[in-house]
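For reference, the structure is listed below as structure tokens.
Missing here: one protein chain of the complex. Every other protein chain is in place.
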């Protein structure tokens, strides 16, 4: 069932190593069918080279496995938490892409220094607070990982900030489709790399001027967007 | 019409991701037919893998679309501004290549530290001033982007400095042909990478001695040039 | 004889340049048959492109060549020392992968800053003490290299720390199989890269909280592991 959804999730998963975002099995992507309340996600610890669309595991929003011979990604509860909290997203991607992860490890937001960043985010890429011992060790670690992300977004619109760094861990990204979440994952890694280098040039570099941020973000988002083709919107 | 021009622009556009200068759709290239006053440019937001020569959009120097089913690049007015101001250039390239963009984000020129740089530029790679709120938000942002570049070149010859960093944004390069502008874009990224590393070794490194700059620049440019083959000139 | 073992060692060796861990001939991999007490190792100084499974050299645990027309890797005594000391390992990999080697050259452990690291190691990646003049020049340099590794592991379980940095030299990794040792070598390089960048962001960054380290390490190791598929364990 849901072969189209499984293919979408599969294609997003195999795109991650092709974009250089993933080494070994460090990452996963999922796509949701909102009408059915079911998402397709990568099986746990399977090498990307061996992955087939039929290997995708189907999970419902209560966390029950609906279909699949393999165990789903160990990060499945995090994906589920995000699908529940962020009603408009159609896909979630998790990578350990190197430059973005170096910010996550340091517990630092990625500061917005230029228009590449502003084309995707309406400000700094947020980082979660550290998790408590109870959240980590209480038996629902991956679900709690989702919870700290949702907590961080209390005042933020996930459409304005389609990614987060989990403290000490790595980025999660999302979008209207899982293909869009992959695109954001590519952008986050590239933005992180450039921010690191700009900081090495100017350790006290200020973030982008608000008018330039607004201009670039709105070129691509919202009613006045004029980037791309009409059919892209 | 102008199929040869469209092919030239197409080939320059697809060369950009091949050289690692572009992720996703962050960039564009254009080629001009000076006799007709028409340039061919990438359509906006189309993936490089899907691009065809026939997708190139033809624009005249008043900014009117002459041919093309797709919207032109949102940066089209910047290209047009450069074609109007720099009479001898045949092509313009815009990328967000990572190392060069990290200088642009920091609002820093790329200092000329060695002969690789001197083979292409007659000094530091310039950076524009920041744009005003009015320039950004007044409704002609991309045209004004071109204007701040042109302003920066009041005292500079675009043949001596075939690239600029737009402050907070990224590099634009140009050349007699769009293929040459692609070559300069490759050189700028490489030069930026090496300058970053030289600065990490010697934060107060001085720029190259004037006689060595002159020697290398003139090996490749002007009447005494002796690099390459006669037919290359 | 032992064609399957030679093939395993061969495949591990040729995987190293494919993963970008090795330039030229800087590295080697070996696989052991514990029942026979014989290991297969790369011949010395042979280009990876020219390598064939039949070129693998068979060595017994006393260091005698059992089969093979070529000289074994000059690092063979180090591999042998590790096979003797660490009874549960099935393969050893040695690379000069750039980021990990930069820590080794500086005589620094790789500090554990995030969950990517914790997925593989139960703490910092250790570094050996410097070798004495006698160890270096006494005629058994590669064997003594193994000895300083073993000395460093007096208080450490090689299953908890499947890699070491040899001071001034480079990483060695190991695992239940040589394929696993290759995987660890990939992880070490990636972890080293991210640690370097996190340190550039926060020179005094503290290492990961113990509960998060335990959680991630145990997701993948030991009786409570739940990462991957049952058949993977």
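All chains are identified by letter, namely A, B and C, in their written order; residue positions are counted from 1 within each chain.
Operating definition for what follows: contacts are C-beta pairs under 8 Å (C-beta built on N, C-alpha and C of every residue); 3 or more make two chains touch, one makes a residue touch a chain.
Everything numeric here is computed off the predicted structure, so don't read it as measured data.
The chain not shown here makes contact, within the complete complex, with B, C. When the omitted chain is restored, the residue from C:99, C:117 or C:215 that touches it is C:99.
Among C:5, C:56, C:170 or C:212, only C:170 touches the chain left out of the display.
From the set B:100, B:131, B:148 or B:186, the residue in touch with the chain omitted from the display is B:186, counting the whole complex. When the whole complex is considered, the residue among B:113, B:141 or B:172 that touches the unshown chain is B:113. Looking at chain C, the residues touching the absent chain are 23-24, 26, 43-46, 70-71, 74, 96, 98-99, 101-108, 130-131, 133, 136-137, 141, 168-170, 196, 199-200. Touching the omitted chain from chain B are residues 113-116, 119, 183, 186-187, 190, 193-195, 197-198, 200-202, 205, 208-209, 211-212, 214-215, 219, 226-230, 232.
Here, only the chains that are shown with their structure count from here on.
Annotation: omitting chain A yields the touching groups B | C among the remaining chains. Residue numbering at the chain A/chain B interface overlaps only partly, since under half of the positions present are found in both copies. Averaged C-alpha coordinates put the centre of chain A at 32 Å from the centre of chain B.
Chain B and chain C, compared by their mean Cα positions, are separated by 46 Å. For chain A, the set of residues that touch two or more other chains comprises 200.
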